[in-house]
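All protein chains but one are shown in place.
Per-chain residue numbering starts at 1, and chain names A, B and C are given in the order in which the chains are listed.
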Amino acid sequence: MNTILPLLSLAIFPGGLTLLAGGLAYEWADRKLLALFQNRVGPRWFQPLADTVKLLAKEEIIPDRANKFLFTSLPLIALAGGLTAALYVPLAGLRPAYGFSGDLIVTLYLLSLLTLCMGLAGTNTLDRFSMIGATRTLTQVFSYEAPFLLALLIPAVTAGSWQIGEIATYAQSHWLVVLQPVGFVVALVGLMGKLEMTPFDAPEAHTEIAAGALTEYSGRGLAFFRLAKAVELVVGLTLVAAIYLGGVSNPLWFLVKTLALLLTLAGIQALLTRLRIDQTVGLWWRYGTILVLLQWLVLILIRRI
Amino acid sequence: MATNKEPERFTISIGPQHPALKEPGSFQFTVDGEIVTKAYVRLGYAHRGIEKAAEQRNWIQDLYLLERVCGICSHIHATAYCLAVEELAHVEAPPRAQAIRVLVAELERIHSHFLWIGVSAHEAGFDTLFMYSWRDRETVMDLLERLTGNRVNYSANVLGGVKCDIDAEQTTAILDGLNFLEERARHYFDVLTNDSMFLQRTRGIAVMSRNQAEVMGAIGPTARASNVARDVRIESPYAAYTQYPIKMALDTRGDLEARFVVRVNELFESFRLIRQILATLPEGELTARMPRRVPAGEVVKRVEAPRGELYYFIKSNGTDKPERLKVRTPTICNMTSVIKLAVGHQLADVPMILAGIDPCFSCNDRTVELTDTDRKTSNIMTWEELRRYGIKFYEARK
Amino acid sequence: MKFGMMFSDISRALFRRPATQKYPYVRQHNPARLRSFLKWNQQACTGCGLCAMDCPANAIHVTILDRKEKRFVFGYRPDQCLFCGQCVESCRQGSLSMVNDNWELAALDKKPFSVYFGETDDITKVLAGEPASGPETPEKA
Partner (left out) sequence: MNTEEILTLATGIVSSWDWATESSRPNPKQLDVKVKSLDELVPIIVALRVKRLGYLSAIVCLDLGPEANELEVLYHFCPGDAVIALRVRVPRAGASLPSLCEIIPGAEVFERELQEMFGIQMIGLNTPDRLYLPDDWPDGIYPMRKDFDPKALFAN
């Protein structure tokens, strides 16, 4: 009996299917909010689902010079990375399905695994656009990864543990967004960098390099990559909401906080212009890192006195 | 990085079908990492042999053929053609018709510049500005539909005059529309010149000096942004521009931001001009009698299209079909300069540089293709070199 | 160098209906001068064929059966027509005009796009291919 319940919770409830459905719903919410900001109607509620089903049905063309095994396996690894990252995160306000001390670092690197898979997919297909897209994806990973991780480690240090579950319970009592506003801003903007939202969507700037790293993908491969990005959206939102916005104790709070975060993200997306890749790297290394280090300094001083 | 060995130079082709280009035109940029080192453009994908077709239609049918050279500047093509044929036939369109022609031309300029603001913002990835400027462009298209009966190919012109008249009700509708558009244009001017994120993509990019612009033959707003004072409406006023003079919008910086500034200033100039025309519209009928057979002769007519100087040459042999009809559109001349400017910039800036000259490939595709080969002598000659070249040429001949 | 200049627009947009027109369900009202379909007045027409000659898209084809009793068959191809209104300008008798009603330039086959104005029996006669008594306007290549 005790093997069915975790299996069920893994496959059905907080795990696989609901997570995928939730990811698609959040992707729809993001596109709908962006449309709302731009005074237009936006997609129907089931549009991401319809896209995924259509892509799954479509024939997948594998470019001949690309390595066939890599081409087909990379999307699966990306999706797997996203889904396993969801294990450690308090989805839907419930306790994380599985947790061990230090799983914050593991979650973040599982999410970066996803972006690395996209970079690899780009270089593997040897198409000009995807080569440029892959270089940009990897450059961007190296630019936002450090500040984003540091911004998430500050609450871990204040909470005294590196396990997301414990940080979440600690965060329920202290609203870290008030205590560490700079850390919150950097984490939020880092999340936009990870999800490649507008100011940082140079890797898939369709006016310059068509679809960036995923130019050669169609059919199943593209569907899995899109699903992985949707899952990453949900996991990222819950992570930042759980840590900074005073924890997600029950599903209602979880919904309110993640949607509030999504609203701010969509607002920032609507507001800003796409940055060139050298400008994003410059922005991150110049401002992002200094802000986060400042926050660390403040934290150390407070701990000292 | 992906490739750490000597980065092999490969060519990115922003090909005939590419999201950055709204119309087919193939650009090939040899890229070293992200920096463009060589540019090559090949057009002709939307070539329809309009000049040959024009020789097989009679004068009236040619008017509607030439309106379809370009979707956005269809009225200015028709106006240039009508003025040229009327000059051949020694017919003078009545003053009211000339004023309405200028009014519809200025409305079309507003329509074209709003569309261009959206397209360039989209190239830069600023989709909100794209959505809002195209929403506001609907207002000017509705005005044109109410005035002339069609949103895009207005066919307001007929040989010898104009089809549509302006009554009091039209005037109030146009004036209200203009107030809304002017307020929006002021807001966009503020956004385009102050938004720090957008300025990172436009300020100091693709700077073209005045000398470079003149030697490479850049024309229209792109040239005026580099302080080249050349505007056909002021140099050789046609239609009613003699009664309604305009002020030229000039800028000295010559970079992408200057091109935005010049075009939006032209918008304000158009608003003022339309209000002035509506206030003092001359009375009189709308068309003058036109013979079906145009007497033999040649005529050169130049008008100011939203993208620059549009040149028409018509030779007639007295029959009801033109002997030869040559259309030289503005985007051709700017294409020379855009290719030279793209070299040395980031690949990410290239769509913005291409959009900077407001390319209209369907206009273009009547003519151009141009290659920038690695030649020993740079083929841009400054005025000084030209002067020395001329003198050297003289001595060699003596 | 301000930041996020479009903030006023997007915040106002939160409380406004989207600007997109939901076309097939919500029809925009047509302005009076919209040139959407040709109307032919049989009494005023003299069968001169000037409109057919001047039409840039060869969308008009006038067959003359009897000039005195004004028996003509006016063939009109709305799918070829450019809606430019040149025929209205060229017609000296003022028998042609453009109306602005709503119709769909989309159909499953070409049949609805060859419209014939005139007396019904004339039309059937012409459609049956019987040679018309009067001169036909020249069929352009």
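Worth pointing out:
Just so we're on the same page, a residue touches a chain if its C-beta (ideal position, glycine included) is under 8 Å from a C-beta of that chain, and two chains touch if they have at least 3 such contacts.
This structure is a prediction, so every number in the text was calculated from the model and none was measured.
Within the entire complex, contacts from the absent chain reach the displayed chains B.
Among B:V36, B:C73 or B:C333, only B:C333 touches the chain that is left out of the view.
The residue from B:R68, B:R210, B:R292 or B:K315 that touches the chain not shown here is B:K315.
Here one chain is not drawn; of B:L192, B:V215, B:I277 or B:A305, the residue touching it is B:V215.
Chain B meets the missing chain through residues 43-44, 47, 49, 51-52, 215-217, 230, 235-236, 298, 300, 302, 309, 311, 313, 315, 323-324, 326, 328, 332-333, 335-336, 365-371, 373, 375, 379-381, 386-387, 389-390, 393-394, 397.
Operating definition for what follows: only the chains that are shown with their structure count from here on.
Chain centres computed from CA atoms place C at the largest separation from chain A.
Taking A-C and B-C together, the chain pair joined by more C-beta contacts is B-C. Centre-to-centre, using mean CA coordinates, chain A is 44 Å away from chain B. In terms of their C-alpha centroids, the spacing between chain A and chain C amounts to 55 Å.
Note: centroid distance chain B to chain C, computed from Cα atoms, is 31 Å.
Within chain B, contacts with two or more other chains are made by residues 128, 132, 135, 195, 197-198.
Shared contact sites, meaning residues of chain A that touch two or more other chains, fall at 37-40, 270-272.
Those residues of chain B that touch chain C in the shared complex are 57-58, 60-61, 63-65, 67, 128-129, 132, 135, 138, 142, 145-150, 153, 155, 158, 163-164, 187, 190-191, 194-199, 287.
Residue ranges of chain A in contact with chain C, taken from their complex: 35-42, 267, 270-272. Taken in their complex, chain B has these residues touching chain A: 1-2, 10-13, 18-20, 31, 34, 121-128, 131-132, 135, 195, 197-198, 200-201, 346-351.
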